[in-house]
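Of the protein chains in this complex, one is absent; all others appear in place.
After this line comes subunit A, so read on.
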Amino acid sequence: MQKDEIIEDLDEKLGSRSSGHDGYDSKKRVSALSKEHQERVRVLQNQNRFLNEEVRRLAKLRGQEHDKMRTLDGRIRGLEGDIEVWKLEYISLIQSSIRFTGSDTMDDAELSLFGGDRHKIRIMSLLEEARRINPSLPTYEHLASGEVHVDCYGFKHQFVDDGLLLHYLCQELSQHFLSQASSHEKHQKNWMIYLKNHAKGVAVNKKDLKSLVRGGIPDQHRKMMWRVFVMAQVEEIVSDKGAHYYRSLCNAVPDSPLAARYRKQISLDLMRTMPSNVKFSTPGSKGIMDLQDVLLAFCLHNPAVGYCQGMNFLVAMALLFMDAQDAFWTLVAVTERYHSPSYFDHNLLGAQADQSVLHDLMAEKLPVLTTHLDAIDIEISTVTLNWFLALFFDAVPFQTLLRIWDVFLLEGPKVLFRFSLAVLHLHSKEIVQKADTISVMRHLKACARISYDADGLVHVAFRTLKPFPRRHDIVSKQTFYLNALKEKYRWRDLQRLALQERENAFQSLDGDPESPRGFECCAVTRPGEAWVVYGSPPLSRICIVDCHEQTMTDTEIVFETRVLSIAAVPGEMVLLGTLDWCVYAYSQNNR
């Protein structure tokens, strides 16, 4: 543009000159000059075009490079994410290579890793990296020197076996990686939002809360949420008994004969409850005293149930997160609200009935496994009774236990069936391959003990097992089995009473309480009359019981052998068979 202007300007000047000096020479000079100028303009224009082109080309290249960089950046981020996931999965894989050799306790587990020290080195470098973010993680050296490590819940860990040590480190690392995962961050944020929106009070039967709790209650909120769930269950009892109920029970304990009756049993179990936790490993420590107080107070609160082994585990778990009073209400909630009052009673009726219900649900959801266990005559209750009575305490890894408790305290006992079936579902393939009673049992227990993947377990329990029997179907099954058991025990009690009476009758019959009596057999001879064979080896005697007269009369019939059977036959005869291969016949009238 500028050049054009200059050219125009020069043209003008030229024009004015040529008009001024009308001479050929000057014209010629001007035209030469203009030509020269035109030529220069053309060159400059070309140059300009070229440069423009170059600029455009370079800009395009830059754009392309930029795009490339962006994609690469994205890929790197993706890969970094993958590496984090792989670290977690690698650690989980190492965790899952644990095997149980002898019994099913952790003492007898072993970690067999292929590739020599390769995995150990990798685990240690991952640990080092993780410790830069979370310095509270234990070091390998510390644990390898045989020192006791106490985790954030107060559990002591000490290792002799290097494999088990590495396994424990993997456990800690997987918790660390989980806490670093983006999904975890999102979950935490959702909890924050939920609690902010429900600052005035949490509604315990809301759907959004359910899904949050199934994802796990964050450690920092657990204490509060458990309390909220428990209190929602016992609200009525608390308002009925008053705010100082627990204190007053504790005050009444020293003078109570009822508490005295259970004190011995409770004291036997105090140190056998959570010995691996610092809170409960020293006699007379606050944890142990609280545990004792709560259990004794409960005996006064519910004398019909009293103390049942297993309650100690429930209270200790609660005490890890709550004070003694709240732990007491947790025990009340579990024994009287979540479960039916018969759960912990003198025949453990409720807990036993649930085992039959579980068997029914297994037959429905895991038919192959159930058929297999039935065929080899294994009662699943041998393993699962503990899961129900002690809410999976000491059955699953602690982190998984917390997740089960989170869900149980919100949703109630139905989830125990869900989690039980989930554990069995995850391992049924291996179980159906075994046929030896003890090894199947052991495997069943080990399955639960290695359930490290809590998210996976929750997923199976609430998604894979869909459709799950409805709550009221389960309740009606429970009622059915409970009534059947009640009937069974009523009969048993009646029989026992009858036996007792018979014993007494024999005692009074002979008048000699020293000589042991045994009842052999009897036969009804006519309505209201029976011949009863009894005796102490080597003698057998016969007496006649008259129910109308309510009398027992000894006969003179005595055998120097055992009478194995007796039968009344038509014609007023009685036949007796004895151990020495003889059959005797007696007339009912003249013997």
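To be clear about the criterion, a residue touches a chain if its C-beta (ideal position, glycine included) is under 8 Å from a C-beta of that chain, and two chains touch if they have at least 3 such contacts; residues count from 1.
Here is the rule we go by: contacts and distances are computed from a predicted model.
One subunit of the complex is not drawn; among "ATP synthase complex subunit 8", "Ras-related protein Rab-14", "GPI mannosyltransferase 1" or "Conserved oligomeric Golgi complex subunit 6", its UniProt record names it "Ras-related protein Rab-14". The chain omitted from view is touched by exactly one of A:269, A:374, A:455 or A:529, namely A:269. Of the candidate positions A:438, A:547, A:569 or A:582, contact with the unshown chain belongs to A:438.
Across A:233, A:428 or A:451, the residue that sits in touch with the chain not pictured is A:428.
One chain of the complex is left out; on subunit A, the residues touching it are 102-103, 105, 107-108, 264-265, 268-269, 272-276, 281, 308-310, 313, 344-349, 352, 366, 368-369, 379, 381-382, 385-386, 389-390, 393-394, 428-429, 432-439, 441-442, 489.
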